[in-house]
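For this depiction, one protein chain was excluded, whereas all remaining protein chains were kept in their positions.
Chains: A, B and C, in written order; residue numbering restarts at 1 for each.
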Amino acid sequence: MKKLINRPEDVVTEAIQGMAAAHPDLLKVNFGPNYVYRADAPVQGKVALVSGGGSGHEPMHGGFVGMGMLDAACPGEVFTSPTPDQMIEATKAVDGGAGVLHIVKNYTGDVMNFDMAAELARGEGIDVEAVVIDDDVAVQDSLYTAGRRGVGTTVLAEKICGAAAEEKQSLQQVADLCRKVNENGRSMGMALTSCIVPTAGTPTFELGADEMEIGIGIHGEPGRERRKLAPASEIVESLATPVIEDIPFEEGDEVLAFVNSMGGTPTIELYVVFNELHKLLEDRGIKITRNLIGPYITSLEMAGCSITLLKLDDDLTRLWDAPVHTPGLRWAA
Amino acid sequence: MKKLINRPEDVVTEAIQGMAAAHPDLLKVNFGPNYVYRADAPVQGKVALVSGGGSGHEPMHGGFVGMGMLDAACPGEVFTSPTPDQMIEATKAVDGGAGVLHIVKNYTGDVMNFDMAAELARGEGIDVEAVVIDDDVAVQDSLYTAGRRGVGTTVLAEKICGAAAEEKQSLQQVADLCRKVNENGRSMGMALTSCIVPTAGTPTFELGADEMEIGIGIHGEPGRERRKLAPASEIVESLATPVIEDIPFEEGDEVLAFVNSMGGTPTIELYVVFNELHKLLEDRGIKITRNLIGPYITSLEMAGCSITLLKLDDDLTRLWDAPVHTPGLRWAA
Amino acid sequence: MGRLDSVGVSVSYAQVLGWVKAFASTVAENREYLTRLDSAIGDADHGTNIDRGMKAAVAKLDGLEGDDIGALLKTVGMTLVSTVGGAGGPLYGTLFLQMGVATAGKSELAPDDWAAALAAAVNGVQMRGKAEPGDKTMIDALIPARDALSSALAEGASFDDALVRSAQAAEEGMQATIPLVAKKGRASYLGERSAGHQDPGATSSHLLIKTAAEAWSGDD
Partner (left out) sequence: MGRLDSVGVSVSYAQVLGWVKAFASTVAENREYLTRLDSAIGDADHGTNIDRGMKAAVAKLDGLEGDDIGALLKTVGMTLVSTVGGAGGPLYGTLFLQMGVATAGKSELAPDDWAAALAAAVNGVQMRGKAEPGDKTMIDALIPARDALSSALAEGASFDDALVRSAQAAEEGMQATIPLVAKKGRASYLGERSAGHQDPGATSSHLLIKTAAEAWSGDD
């Protein structure tokens, strides 16, 4: 295992210590239970946004704590959702009296832990709403399964809802907005290599030199399908097509196109991918009016990418463009 | 070779096509000769900054074209410096009448090509100054060798000089400032893995599963030394110590600490590295007052990192904080 | 726990404590194994997760006073909930919490008390996770264990035998997860590809039931 770390058990703690040391102007870190929160929290009268999940997806979620995005993030162990007490403490720490929105990625563990936390927080008189993000079209949805995973759309929801909260929209409005983003965003990802969970020490799955995994999640789970390596044009086609046809996105739609690195794929390749995606959408008459290109929701050092499309309207566009100042996402501030 | 690309020969062209498609508000791209330039170029009365180098270091340089940073960037083939005609055309395209500064990384090829370009541009009556960045302490300097490589400090110089140019400082002032940044910045890098030049198709060097290269450049060149893998604390020690002792950085100094990913190293590891660097500098009484953490000057998909320290004063700090709006670096705008 | 307080009669507080500690060390021994199973159809952390939680639980128990088995089991559950995370945390946390509720105030467990506790535990896990038998989860080890235990007792088997049959049923249930296509948890994302792999949670649940039989068997 080749990583720039010390003891595998200490990666998460040391990484958030590093965040605290790097961004004291933006955030503070609490240990035991672990959570990252806005330096100026609680912001009175503002709906507070709390998210969290397993670590290994950096900058998500801790790197999205700050003005215009999250009020707090709860980092679990690598790929392991955090615990209810982290979420309760974080929720209390950032509650500014206008209620707290939990943004939860749809994984059994995340949902169950956030459920427990919400129950307990409500028990303590805090107004908590939870929205579950499930945008991964690689997973067939069904009432009888765990349903779709929450992936790329989570980043967009945190940015857009964060902006709405800064506008002092109500908890109900921000929660509805979050559901709207989830309904209008779809994603699919692929891997060129596996990743290595530090405490495991070996690759989660083995891939041949000429193989790739299509339809992976963000936890090193194998995808739905193993295929022979293909040119970027074909890969983009096989990721974007199911995404487009799911909602569906149609001719004339304006979208935010999010090309995400799984961690090990460098920027030069992301632009080759974006170039293919841009051509593909142009052919279908779908207009990219906003884009985000980079490593924002990663799976440790995994090489690969994911494509997320979000259908935009004036409201979503305005909120996307609104100022944001976090370690991971910053503009107009 | 596992990359998200089409034909290896087309990577550079398709990546800059992707940039043009993604950032029409910020930049334009010219093909034959290839260069990326500010959408609003030439900016009248402003010193224009032109840089360039081999591709494979994204977001540097093309990703730094925009308000407050570069006016143009000339992308060469992967790891191959661009040609004089790219530089001449770019220089002409962005010259706003206040002269043009060429920011050149110290590599034989880059220096020779920029020299030829500057000679020819001056011949056409354009006021051109060139500053060569050579901040890599891994290379022993000497009059009889090619000298030190230009690495991490280049990113900082482009940001800081870009801000000075926006302030309408003169060509002489901006060039002197660039030399000052170069004199006050030092870097050193390491690799956990090699990278693969697309047209070569195989790793530039072979590394054992328990080995790392210390003192590498940004072109997949092997480093000065091969060592057994070590914890992040030791790696940071062996990178930071030569950097600190070169200028030297001393107790009481205020510095910008730049922890850079070589491309394949994810954010979570960069924060573990920053955490170690922060402790190490604290012990020496050196204060980190600004920082930059992420993949900004990469070596394709190479896993590893580099550490750059820049000694700050009020002037450099002000210029660092000034607004910048480029695909790769953005704040306060 | 020698013959004297043999389970022919009932299980003491000390024996329950012994079982919890035995489960903790079995999980520690099987940590890499459980994580490897989770690599195949999950995210390579099940062993690490449960091991972290049980270590914390055992540490907590050392500080515990009195002989209330319910309190002991609730403490284990609370500790798992607050230290494990993932799916394993709430599920195993709920399992022990419900056992604690069912055994509140007791300093000894008669065979039927244990059967009731196990039933309550399974119930809690299903309430939490909504998994049905055949979904390829820990439920597929726990339900057979619960049913084998109660029917054995109903047939008048000794507690020893009932515990052994319960453990055997859990083992069979665990093995039966191999061909299944997962409907719940991370493994469900693999669809058909989840078939052919043993479920990590069913495996840790089998260890849970097995250690009870071993820790409480009369003959040692």
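One rule holds for everything that comes next: a residue touches a chain if its C-beta (ideal position, glycine included) is under 8 Å from a C-beta of that chain, and two chains touch if they have at least 3 such contacts.
This structure is a prediction, so every number in the text was calculated from the model and none was measured.
The undisplayed chain touches these shown chains across the complete complex, B.
In the complete complex, the residue from B:6, B:51 or B:83 that touches the missing chain is B:83. Only one residue in the set B:17, B:51, B:113 or B:153 touches the chain that does not appear here, and it is B:113.
Contacts to the hidden chain, counted on subunit B, fall at residues 33, 54, 76-85, 107-109, 112-113, 115-116, 138-140, 144-146, 149, 197, 199-200, 202, 204-205, 217, 219-222, 224.
One rule holds for everything that comes next: only the chains that are shown with their structure count from here on.
Separating the centre of subunit A from that of subunit B, both taken as means of CA atoms, is a distance of 29 Å. Across the assembly, subunit A contributes no residue that touches 2 or more other chains.
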